[in-house]
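Note that one protein chain of the assembly has been removed; the remaining protein chains are unaltered in position.
Showing subunit A:
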Amino acid sequence: MAEYLRARTVDEALEALARKPFRILAGGTDVYPAAVGGPIRDPILDISGLSALRGITREADGYWRIGALTTWTDVLRADLPPWFDGLKLAAREVGGVQIQTAGTVAGNVCNASPAADGVVPLMAMDAAVEVSGADGTRVEPLDAFITGPRRTTRQPGELVTALLIPDAGAPGVSDFLKLGARHYLVISIAMVAVVLHRAPESRRIVRAGVAVGSCSPVARRLRGLEAVLCEADAGAPLEDLAQENHFAPLSPIDDVRATAGYRREAARTLVRRALSTCREALA
């Protein structure tokens, strides 16, 4: 019968992982549904008690640190600058209250679903993943960490310990929009996050992040559009800067939820809407 181990410290968790490929259990809100009613047969390493990894802090080196056990409810309750609003909007989309209280931001990332809502604002914020193993700690950009549907560069002996977000050091705003077949409890057809920072003394945009989810195997940044947005005047109609070729990184598919063509159109519309919301908020 399956082994169950509740880690009391990060070191204890890493020692266990070095020993055998445990299934890591954080909030369990992806692990249990994935078992679809059957018993969980993998040996379980329960990390939900690692309270040292819970919470959002601003580090001295200009990074925001989201500990791996930080839940969606923790994100919603945290006092964060406005450019975290997109992440908060995504937090409210993840399941209902009980799922938000249990589910973690890092679990959403490690599960690597193409429809993971949290991944999209995190990408737009330039997030990186802190991964710890027996040999120490490495930090990898989020868009390199997730390599495909349900695939990441995490090795069996490794534990994700935090998500790191650089502070642009400039006032910023953000938005997140999710399109689903109905409002509540659905898997996304498309979702979009935009994060914009402007120069402290002018309306010039100095940093732009635009990411789209559910329209490719892994959420994608629209780097061409980001480049055009940087240096733009925040008062100008930013939504008109989004051009057809900026959406080339997307490769939407037809599935039960929507056709590829509908997804492409939805992504364009959501990006325009999010840009216009951000422009109004920046002005």
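Points to keep in mind about this one:
Everything below uses one rule, namely that a residue touches a chain if its C-beta (ideal position, glycine included) is under 8 Å from a C-beta of that chain, and two chains touch if they have at least 3 such contacts; residues count from 1.
In this section, contacts and distances are computed from a predicted model.
One chain of this complex is left out of the view, and of "Phosphonate ABC transporter permease subunit PhnE", "Carbon monoxide dehydrogenase small chain", "Phenylacetate-CoA oxygenase subunit PaaI" or "Electron transfer flavoprotein subunit beta", the protein name its UniProt record gives is "Carbon monoxide dehydrogenase small chain".
Only one of A:G95, A:G213 or A:P252 touches the chain withheld from this view, namely A:G95. Interface residues of subunit A with the unshown chain, by the touch rule above, are 1-4, 6, 25, 28-29, 32-33, 35-37, 39-41, 44, 46, 48, 95-99, 101-102, 184-185.
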